[in-house]
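Below: one structure in structure tokens.
Here is chain A:
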Amino acid sequence: MTAQAPAEGMVVGSNLERVLRAGHFAVCGEMGPPQSCSAQAVLNKVSLFKGNVDAVNLTDNQTAIVRMSSIAAAKLILDEGLEPIIQMTVRDRNRIGLQSDLLGAAALGIRNVLCLSGDHMSFGNHGSAKAVYDIDSVQLVNTVHRMREESLLICGDGTPPKPRKPDAPWNNVPTPLFVGAASNPFGDPLEFRVVRLAKKIAAGADFIQTQAIYDLPRFERFMAMVRDRGLHEKVFIMAGVLPVKSPRALTYMRDDVPGMSIPEELVKRMEGAEDKEEEGIAMCVEIIERVRAIEGVRGVHIMPPMWEKVIPEIVSRAGLLPRPTFEGEPA
Partner candidate 1 sequence: MAEIPRAAVIGAGPAGLAAALKLADGGLRVLLLDAEDRLGGSPFEFGCKATDRCANCYACLTLQQIRDVQTHESIEVVTAARVTDLTGPPDGRVLHIGDRQEPVSGVIVATGYRLAEVETARPDYGLSAVPGVGTALELEKRFRSGSLGDSPPRTLAFVQCAGSRDSAIGRDYCSRVCCTYALRLARAIHHRIPEIEMTLFYQDLTPAGAGFDALVAECESIMALRRGLPAKVYQEPGGARPIVCRADTLTGRISEEPYDEVALSVGLWAREDPELESVLGLAKDEHGFYEGSSQHRVLLAGACRGPMSIGEASEDGRVAAAELLRRVGTTVRGAVAIIGEDEHAEAVARREGFEPVRARAMSGVAGAFIAETDEAAVPVVGGIFVGRRADAEEEPLPPHVRSLYSKSGYGKAQSARRVAILLDFWAPYSRIAHEKALELAASRTGEKQRTWILCRHAFTGEQGLEALMTQVRESGTAIIHLPEAPEVESGLLTYVDPGMGKRQELKVDLIVAAPSLGPTSGQLLDLDAHHLNGRARLGAAHPTETPVEELQPPSNPHLGLSGTPREGIHVIGWLRDPGTSREAARRAEAAALADLATPRQGGRAEVDPAKCAICLTCIRACPHSAPVAVYDEEREKDVSFIQPEACVSCGLCVSLCPASAISHSSHSDESIARNLEELHAE
Partner candidate 2 sequence: MLSKDTVAFLCANGGQLLDAAYPEVLGDAVRVPIPCASRLDVVHVLRAVEQGARRVLVVACPAGNCRSMVGPDEAERRLHRAAALLREAGSHAQCILARAAANAPEDLRSTLAASLEDAANQIEEAPA
Partner candidate 3 sequence: MIVADRKPLDEILEMVGDANRILVSACNTCVTVCLAGGRREAAILASQIRIHAQEAGRTVEVRENCLERHCDPEFLAELAGELEWADVMVSTACGVGVNLASEVYPSARIIPGLNTSFFGATDAPGRWLEMCGGCGDCVLHRTGGICPIVRCAKSILNGPCGGSQDGKCEVDPDTPCAWQEIIDRLALQGRSAELEAVEPVKDWGTSHSGGRRRRIVDEVFQAEGEGEA
């Protein structure tokens, strides 16, 4: 499928942005960089995503476990022709480090960034690390937005192309990044989740990826509140889905992952299934079909933990193939 990219409102012209602005139902995948410097480990997975998704999230030291930098991993897949979305948490870098990495990522051709608080370091393998949390995720969204729209850093300085010379006129260079933020429709308190989403939009978020959705009624309530405030027209909301291959994975998320809501009938359904992997895929496809029908949901974000090989099947069974392609270079 080839489509003409609508130029209207386009800010950076990343593949993801073009898909969304063209009104397609977008599909993102997610990849955890390796706990080593193995580039091969990253490259091995590229084929699973290519042609099946519009962009791939590269996690930033997910669950506070040290992994290859998301920017480096992003560059590796970018070179293979796969579009990355770098995740960026405020846990490990202060405003200097964050802005420096944003400039660097954009320089490498990365065009999408997802701003996060990050899992607390007490969950990871360096529990005794010093927390940074200089700015929070909402402020990071605004930082990226400002670097792109106003070519300004947090401190108010511009981003000139060359080192500053006294009295020399220059034009600041904007940092072209399509900025996203996360939203958890299942965190407490529910009403405030929508307020916080609004704050992220006000801060400049272009797209939203949600926490993995299992509890559809609650997600529907959330989306209704989103629509009541007209937020779905101000931001591209992509629903998170997470396929599982065992009931244990569900109960683990229910009991041990903060901010998750897992209906009991799904656990029972997985427990009763003969082919658990097949059931997990079927369940995921069903959820994609359900969320796609909800007004205001503009795409889906598939995050199979350590199970990337299932992506092609899910995307295909959910009727999301082929993915749109665009002629010409991004604007």
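Note that in this section a contact is a pair of C-beta atoms (placed from the backbone, for glycine too) under 8 Å apart; a residue touches a chain by one contact, two chains touch by 3 or more; residues count from 1.
The set was built so that all candidates are chains of the complex that A comes from, given by their letters.
Every value quoted in this text rests on a predicted model; they were computed, and no experiment measured them.
Engineer: Contact as defined above, complex as supplied: which of the candidates 1, 2 or 3 touches chain A?
Structural biologist: 3
Engineer: Can you name the residues of chain A that touch candidate 3 in the complex?
Structural biologist: Residue positions touching the partner: 90-91, 95, 117-120, 122-123, 131, 133-139, 142-143, 154, 182-184, 187-189, 192, 195-196, 198-199, 202-203, 211, 258-259.
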